[in-house]
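Removed from the display is one protein chain of the complex; every other protein chain stays in position.
Showing chain A:
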Amino acid sequence: MFTTPGSSSFVEFLNVAAPQLLPGRRPLPAGYNADVTAHATTIVGITCEGGVVLAGDRRATMGNLIAQRDIEKVYAADAYSLVGMAGTAGIGLELIRLFQVELEHYEKIEGAMLSIDGKANRLATMVRNNLGAALQGLAAIPLFAGFDLHATDPAKAGRIFSFDVAGGVYEETGYDALGSGSIFARSALKKTYRPGLSVDDAVSRAVGALYDAADDDTATGGPDLIRNLYPIVWTATAEGSQRVPDEQVAEIARAEVEARRDNPVG
């Protein structure tokens, strides 16, 4: 099984070796089960000069309850790309974990990284595999962003891809948001986004957009000044995937809150 010649894909290997480990391969009882698990909420992605920023709030909800206050929904997918998710938290986190191994596995077997479009298409296939569960209420959708090592124009090196449950993959221009608060986050970004933002500006606009999402969507968590919980923010640039230090995000988030005292609508 391990020595059988095959593809460089970990998912395809699992399909043969251990199909029970794949999210889409588990039988589900009939019915619509959206309320049985925690739901992760809002993610925003913004392209900037020489890269891209991906940020997520910290809340997971179950119906009208807060399931978790400090969940992490944005991760580095590999050395040059980032992935975040919204929807059924368990499936979304499993999808991210599998995607990370998929990219690493390919890189180790082939000795080279997938292109960013290759990564996005691979992720789309993995989302599509969950279609059955998604239609029964257990949908999880990722937002994928990364630094394109093959880009010829530095202004277009940061790229963002969104997905749908059917496995559609759509490249977004400039910015995008995902999850329950995405309408508000996207509206905020529509007014604050400019092409060619610096990385720091993009980080603070992402935090601002998440504030706006939390302002109008109960399922999105705002900056939690009491518990010191602030959004998770990652950047992908020529220097690779890097998490913006918590202290720096905390500072930006506190400044955002301060600014809203004078002008609540931002």
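The criterion applied here is as follows: a residue touches a chain if its C-beta (ideal position, glycine included) is under 8 Å from a C-beta of that chain, and two chains touch if they have at least 3 such contacts; residues count from 1.
Everything that follows uses one rule, which is that contacts and distances are computed from a predicted model.
Hidden from the displayed complex is a chain whose UniProt protein name, among "Amino acid/amide ABC transporter membrane protein 2, HAAT family", "DNA-processing protein DprA", "RNA polymerase sigma-70 factor, ECF subfamily" or "Proteasome subunit alpha", is "Proteasome subunit alpha".
The residue from A:V36, A:I66, A:L135 or A:L149 that touches the chain not shown here is A:L149. Set against the missing chain, the residues A:A79, A:L131 or A:V165 yield one that touches it, A:A79.
Touching the missing chain, out of A:A18, A:L225 or A:A259, is residue A:A18.
By the touch definition given at the top, chain A reaches the unshown chain through residues 2-3, 5, 10, 13-14, 17-18, 21, 50, 75-80, 93, 96-98, 100-101, 104-105, 108-109, 111-112, 148-154, 156-157, 237-243.
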